[in-house]
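With one protein chain held back, the other chains of the complex are shown just where they sit.
As written, the chains take the letters A, B and C, and residue 1 is the first residue of each chain.
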Amino acid sequence: MRVAFIGLGRMGSGMARNLLRAGHQVDVFNRSAEKAEALASEGARIAGSPADACRDCHAAITMLADDAAVESVVFGSRGVASTLEQDAVHISSSTISTALARRLDVEHLKRGQRYLSAPVFGRPEAAESKKLIVVAAGPDETVERCDALFDAIGRQTFVAGREPWQANAVKLCGNFMIAAMLEAFGEAFATLRKGAIDPHLFLNVMNTLFASPVYANYGRIVADREFEPAGFALKLGLKDARLVLAAAEECESPMPLASLIHDHLLAGMAQGQAEMDWSSVAKVVARNSGLEG
Amino acid sequence: MRVAFIGLGRMGSGMARNLLRAGHQVDVFNRSAEKAEALASEGARIAGSPADACRDCHAAITMLADDAAVESVVFGSRGVASTLEQDAVHISSSTISTALARRLDVEHLKRGQRYLSAPVFGRPEAAESKKLIVVAAGPDETVERCDALFDAIGRQTFVAGREPWQANAVKLCGNFMIAAMLEAFGEAFATLRKGAIDPHLFLNVMNTLFASPVYANYGRIVADREFEPAGFALKLGLKDARLVLAAAEECESPMPLASLIHDHLLAGMAQGQAEMDWSSVAKVVARNSGLEG
Amino acid sequence: MRVAFIGLGRMGSGMARNLLRAGHQVDVFNRSAEKAEALASEGARIAGSPADACRDCHAAITMLADDAAVESVVFGSRGVASTLEQDAVHISSSTISTALARRLDVEHLKRGQRYLSAPVFGRPEAAESKKLIVVAAGPDETVERCDALFDAIGRQTFVAGREPWQANAVKLCGNFMIAAMLEAFGEAFATLRKGAIDPHLFLNVMNTLFASPVYANYGRIVADREFEPAGFALKLGLKDARLVLAAAEECESPMPLASLIHDHLLAGMAQGQAEMDWSSVAKVVARNSGLEG
Partner (left out) sequence: MRVAFIGLGRMGSGMARNLLRAGHQVDVFNRSAEKAEALASEGARIAGSPADACRDCHAAITMLADDAAVESVVFGSRGVASTLEQDAVHISSSTISTALARRLDVEHLKRGQRYLSAPVFGRPEAAESKKLIVVAAGPDETVERCDALFDAIGRQTFVAGREPWQANAVKLCGNFMIAAMLEAFGEAFATLRKGAIDPHLFLNVMNTLFASPVYANYGRIVADREFEPAGFALKLGLKDARLVLAAAEECESPMPLASLIHDHLLAGMAQGQAEMDWSSVAKVVARNSGLEG
C-alpha cells in the first residue's frame, strides 16, 4: 500500500520504519526535517507538507503530540484533509480526545474520505521493534482494509468497536490503568520509606505477586527515584488524565481515581516536574508525607 | 520441628497440611472442631485449646481473621502466651494491624518468648499447593530459625526488616496495590460500558499490556460481574483498607488513594455487599455512573 | 447611559429592570421574545438582534447561560462585536470560563472596543431586588466608567483586578465555596440520618454556629430533601465545577475538593438529577450510604 506518515517523533519514526520494512511505500512528513531525512535512507519519500504526503496515498497515518497538532495537520492549509482522496483512509494513532475523534470522523465523511482511530500502547523501543499493541476502531470494512498496516507496526491488533472514538476511549482508559498503578506505587513507597522499609524489598514482593513487566519497569523507576530522562513526560501524562476525564464526562461516568491522579500530576507540573517521567507523581506523594520527593 | 497451628480456616488448613507434608509435628487448634479433625487423618494432633497446642512446641503459628481474634487467642485465658515456652516463637501469619504486631512483640518479649510477623500473599488454592508468598520480619536469628517453616508453606520468603510490624506494613501495602487495581478496573469498565464498549475487549488489551495473572483473574471477575462466591470478602477488604490507613497514620504518610478505596468499600458495605468479593467495589462505582451495579 | 442588555432569563430580567429604574436607557434582546416584551412596558426598547441592541450604546451587558451562548451572541452574525462602537464596553455578567474571558478581552481590543467581566452573586430574587454582589475586573478607567451600572444592579461592587478574567476566577471560586458547603452538608446529613439523628436538630446547631443565611437556606433544602423546583440546576452547578477546575488547571493549582464535587455532580447527572437543584448532590452522597437519595 501507499501510505503517508505524518509525525516522526520517537514513536512515529519506529512505526514508519516498520511500514517500510513490511514493503509499503511510505511518504513521510515531519515539521523538523532531520527526522524525515533519517528515514529517506531506508526508502521513505520526503514530502514538503502533509498535503503533499497524502496525495494519491491509500492511507495517511498521523502520530502527533496532542489534539492541537492533529487539528492543525489535518485541517490546516496544506493539511491532510485537503488532498486525501475519496475513500482513502486517515488513521489517527495519536492519543487524542474522544471529542476530536468524533469530529475527525464527521469531517472526513463530509469530504468522502474515511477515518479510523488506531492509537497504540508501547514505548519507543516497542515502536521500533514492532511490538506495539494497536487498538483500532471504525467501520468493519475500513478496519479490514488497514489490517496489513496494523500488522506491520504492532504485535497484536484489537478492534474496539465501529465508532472510531471508542478506540481512543480504550487507549485513554488503558493509560489510566497505568497511572493508577503509579499512584498506588507512590503511596505505598512513601509509607514504607517512612517506616524505614527497603523499597526494593517491597518491589521484589510486588514482582512476585503481580509478575507483570509493567510493574517491574515502573516499580524500579519509583523505587530508585530515577525520574529522568523521562520515558513519558509528566506533562503528557497530565494531558492524558485530562482526556480520560473529558471522555468520562461525555459518558456521564465519574472517575474519582482519575481525578485524584489528575490533581497529583497537576501538582507535579506546579512543582517543576513537567519534563520528568510521569511516574514522578510519586514525588508529589512523597512530599505530602514530609519526605524529600 | 514441633509446631502449634491455630486457625484452620480456608488459608490455615492448607498451610498446616503443608507443614505436615514437610515432616513437622503439628498440634492444631480451631474454634470449630470439624476442621481440626480433617487434619487429624493426615497426622495432626488435635489440641483442646491454644494453650494446649503450644505446650512444648518450638513455634506457634496463628492464622486468624482479625486483630480481635488474634488478641483473644494469644492473650485470652488458655491462650498462646500462657504456655509458650521461653525462646519459643509465636509467628503471626494473619493480616493484622501494625499496632497489634508491635504489641505482640512487646508482650512476648516480656515473657521471654519470641515473636515474628509472617503474613502471606495468596488465595486458599495457593495455600493448599504451597505457592504462598511469605513476608517475614523480626530479629535475624529468629527469622533464620523459622526458615524451614516458611519453606514448608510458601514458594518464596521475603524478609521485610528486623521489626515484626514491618512485615505487616508490607502485607497491607501489597493488598492496597491489589485494591488500587480493582478500583481502577471498576472506573474504566463503568466508563467503557457507558460508551457501549465491550468490557472483554478492554480486558484482552489489559492482559496483553500488563501480562499479569492478577489482572487476568480480577479483570475477568469484574468484566463478568461475577462477585459471588467471594474469593476474598468485601468486609475483609474493608478491614484491610482500614488497617493500611492506620499504618499510614502511624507513619504520618497520607494515602489518598487508600482513602478513596476505603470509602468505596464502605459504600459497598452500606449497599449490602459485605459477603461479595471485594472486587464488587466495581458495583459501587458503576452505580455512581447510573448503571446497574 | 445608553445600555444594551442581552439575555433576559431569571437573572437578566431583574438586572435589566433595575437599570431602567435607575434611569438608564435600555435596549433589550432575548432569544424568545416574550421576556423582552414584559420589559417594554417598563420602558425598555426591544431590539431585533444583539447587533441592533448594541448600535450606539455606551455599554452592552450580556447575561447568558454558558460559554457557547456568549460566543454565539458576541461573535455570531448580528452579534455584539459587529456593531459595538469604538470605546464602548462589553460587560459580561455571565458565569463563563476564564479562558473565554481572556478571548473576549483580546477580540474586543482588536476591534477598538472595551471589555469587562462583571459576574454577579445572588439568586433571581436578589437580581430583582437590586441585592446582587457584583465582582468586576478590567482596566481601572473602564471599570470606573461603568460604576453607575454596577450600582444600579447590585448592593455592592468589588473589583477583582485589572484583567477581566480575574473577576471570573473570583466568581468561580465563590461558587466552589458554596458547593463545598453543599457537599459537606450532604455527607454530614447522610451520616446523621444513619445514626437516627434528626437533620433539623443538626441544622439548628449549624445555624447557631455559622449564623449564615446561605447555610440556613441550603441546609433547609438538604434537610427537607426538597430539591425541586431548582433554584440553581445541578447541570449548571456541574458546568461551574468544570469551569473552576479549568481555571485551576490554567493556574497550575490542584483543587481536589473541586474534583470531588465535580465527580459527585456528574454522578447526579448520570442518575437523572440534571434539572434538580444542585444541592441534590446530597442525594448522590446519601445513596452511597445505602439510603434512599
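What we mean here is this: a contact is a pair of C-beta atoms (placed from the backbone, for glycine too) under 8 Å apart; a residue touches a chain by one contact, two chains touch by 3 or more.
The structure presented is a predicted model; accordingly, all values stated were derived computationally and were not measured.
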Identified contact with the non-displayed chain, of C:A68, C:V106 or C:L201: C:L201
Option touching the unshown chain, where C:L84, C:L104 or C:L260 are the choices: C:L260
Hidden partner chain, touching residue among C:A22, C:A184 or C:A233: C:A184
Those residues of chain C which, in the complete complex, touch the missing chain: 121, 133, 135, 156, 158-161, 165-166, 169-170, 173-174, 176-178, 180-181, 183-185, 187-188, 190-192, 194-198, 201-202, 204-206, 208-215, 244, 247-248, 251-258, 260, 288-290
Touch residues of chain A, complete complex, unshown partner: 194, 256, 263, 267, 270-272, 284, 287-290
Residue ranges of chain B at the interface with the undisplayed chain: 242, 248-249, 252-256, 259-260, 262-264, 266-267, 269-270
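To be clear about the criterion, only the chains that are shown with their structure count from here on.
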Most distant chain from chain C by Cα centroid: B
Between chain B and chain C, centroid-to-centroid distance (C-alpha), Å: 52
Distance from the mean Cα position of chain C to that of chain A, given in whole angstrom: 38
Rounded Å distance between chain A and chain B, as computed from the means of their C-alpha atoms: 38
Multi-chain contact sites of chain A, meaning residues that touch two or more partners: 248, 252-256, 260
